[in-house]
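As you look at this complex, bear in mind that one protein chain is not there, while each of the others sits in place.
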Amino acid sequence: MLRHLARRLGQALLVVAGVVVLTFAVMRLVPGDPAVAFAGPKATPEQLAEARARFGLDDPLPVQLLNYARDLVTGDWGTSLRTRQPVRDDLYLAFPASLELVGAALLIAIAAGVPLGVLAARHKTRLPDLGVRLGSMLAVSVPVFWLALALQTVFAGGLGWFPIAGEYDSSLDTTSPLTLWTNITVVDALITGNWPIFTSALWHLVLPALVVAAYPAGVIAQMTRAALIEEAGQDHARLERALGFGETSILTRFALRPALNPVLSLIALVFAYAIVNGFLVEAVFNWPGLGRYAAESIRSLDTPAIAGVTLLVALVYVLANLVVDLLQGFVDPRTRSR
Amino acid sequence: MIEVRGLQVRYGGRLVADVPELDVAAGECVAIVGESGSGKSTTLLSLLGLTEHAEVSGRVRVCGVDVLTASPRRLREIRGARAALVMQSPQAALAPATRLGVLMRRALRLHGRTDVDRVMARALEAVLLDPEILRRYPHEVSGGQAQRFAVALAIALGAEVILADEPTSALDVTVQAEVVGVLHRLRAERDLALLLVSHDLALVSTIADRVLVMKDGAVVESGPAAEVLARPSHPYTRELLEALP
Partner (left out) sequence: MTTDAQPLRRLLPRVPDRFAAFGAVLLAVVVLTALLAPWLAPYPLDEPRPLERLLPPSGAHWLGTDQVGRDVLTRILYGGRTSLFIAVAVLGVSAVTGVTLGVVAGYAGGWVRDVIMRVTDVFLAFPALLLSLALAIVLQPGVNTVILVIAVTWWPWYTRLAASVAASIATRPYVDAARCLGVPAPLIVVRHVLPNSLTPVLVQLSLDAGGVILTSAALSYLGLGAQEPTAEWGLMVQQGQTLFTTNWWVVTFPGLAILVTAFAFNVLGEGLRNALDPRRAVR
């Protein structure tokens, strides 16, 4: 187990190193001179030279890469050209909002996807199965930005059931200001007992979270179904039948746990995918997360900020994979001894 | 306890098992022998209505229940509780992510048994297993332990009939003797009806009272074990006997 852990950690570190190199390469490719972007178009040659020296742009590329990596490790993720704030601070504000959106979406996706997968497996090749399969395939085929626009127009604009955009009603900031702990609005409101903001935040969360949840829900339903059907064809299912257990209880009480194993590793993949997919949804719902930050950075060619977002999401992805790998041991005891 | 008349099992129209007559009384052990694909396992599974996607006809009574016409609910009531199955690959037959104790407890609750802990302890004692095994997962026990646990499940549920499908063929020789010993003793102690499917004639000769020989889905010979094994009348049975080491 320890050796397995060490090996996985080593692999993850290697991937992270590669990601840093790739990010650096992409950053160097950006057109325009970061020094000009920082010093402004009317800067004097001396100011430009100073900016160049400040960013180390005169050094050879390998030295720049090493410096970049060293800065990252020591926690210096650069300064945003647009907000003039350390990128790390900007990310610290934007990331929790994305996490809130994607977290809520994944909860919805699991809560919907797993039972639907069970339903389909239970009535394999019959109508409910066909319905779940077609529905899940529609869910993974729908363009998120379009779904976001459609839900927003119908349920927020037309019917007025939900707020159009934003994370919570900002007028509440004056009547019941929120104390920040985690920067995740819903969580902070909950632990500080700030009910007005909590309900407002939940209400604002519904539509964007549903949109982000569509893809993962579809994938999880498909995967759960396939894994359950395979599990129900195993020898042990026959013994459970011979013991008198019904099909539903064989699926939910004996087959589901081993079947969830592949589903779990899928969730790590889907998690990172949902963060980036969330970028498109954040744009529509004006959600103050990484996506909006990235979009604004892209518009102003803010290289350090773009690199920061890229790096952060890739790190989250690597981390999620690692966590899932370790979690699998708890879900399926067979993998523990490896 | 088992009464079969004119049983025919078909897969997609193809006849895979044709058993005109098969009876097993309480305290009796009957063996079906034959090579793989002879229809012996199919016959066994059809007694509990466990043959998937098959057309089954004839009359099958197990513990007084007409298996082929019984409602799914009635069928589930006798499965495990009155007629239990012991399968060939002992570990694969146990759900991988369920502790053995959890499986046994669930099965007992399913059939409305009370005093679960005492029943479980007694059943394990009967098959000479340490109760500690209840905390383990299937991959943490040996094949012999898993097989004895499967027998313990049947005992705990109070089954009167045990259907054993090649119960020893996946085990080492010494472990085989252990499992056979347990089955043999329990049959005598509890008056169990034991229907055994095997290709192992040595095993059959030590434990079975009567023998059915199957080939290509048909019963080619049947009678008291001693008689059939000593003076086989069908060439196929002779072939099987000659294959013995």
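Every chain is named by a letter (A and B) in the order it is written, and numbering of its residues begins at 1.
Note that in this section a residue touches a chain if its C-beta (ideal position, glycine included) is under 8 Å from a C-beta of that chain, and two chains touch if they have at least 3 such contacts.
The shown structure was predicted, so the numbers you read here are calculated from the model rather than taken from an experiment.
Peer 1: Given the contact definition stated above, which residue among A:51, A:72, A:94 or A:294 touches the chain not shown here?
Peer 2: Touching the chain that is not displayed is residue A:294.
Peer 1: Tell me which of A:206, A:276 or A:327 is the one touching the absent chain.
Peer 2: Selected residue, touching the omitted chain: A:276.
Peer 1: With the missing chain put back, one of A:92, A:146, A:181 or A:195 would touch it. Which one?
Peer 2: A:146
Peer 1: For subunit A, which positions touch the chain that isn't shown here?
Peer 2: Residues in contact with the chain left out: 11, 14-16, 18-19, 21-23, 26, 29-31, 123-130, 133, 137-138, 140-147, 149-150, 152-153, 157-158, 225-226, 229-230, 241, 247, 272-273, 275-277, 279-280, 283-284, 294-295, 298, 301, 306, 309-310, 313-314, 317-318.
Note that in this section only the chains that are shown with their structure count from here on.
Peer 1: Could you tell me the distance, in whole angstrom, between the mean C-alpha positions of subunit A and subunit B?
Peer 2: 52
Peer 1: Once bound in the complex, which stretches of subunit B touch subunit A?
Peer 2: 48, 50, 76-81, 84-85, 87, 89, 92-98, 103, 106-107, 110-111, 137-140, 150, 153, 157
Peer 1: Which of the residues in subunit A come into contact with subunit B in the complex?
Peer 2: It comes out as residues 234-236, 238-246, 249, 253-255, 257-258, 331-334, 337.
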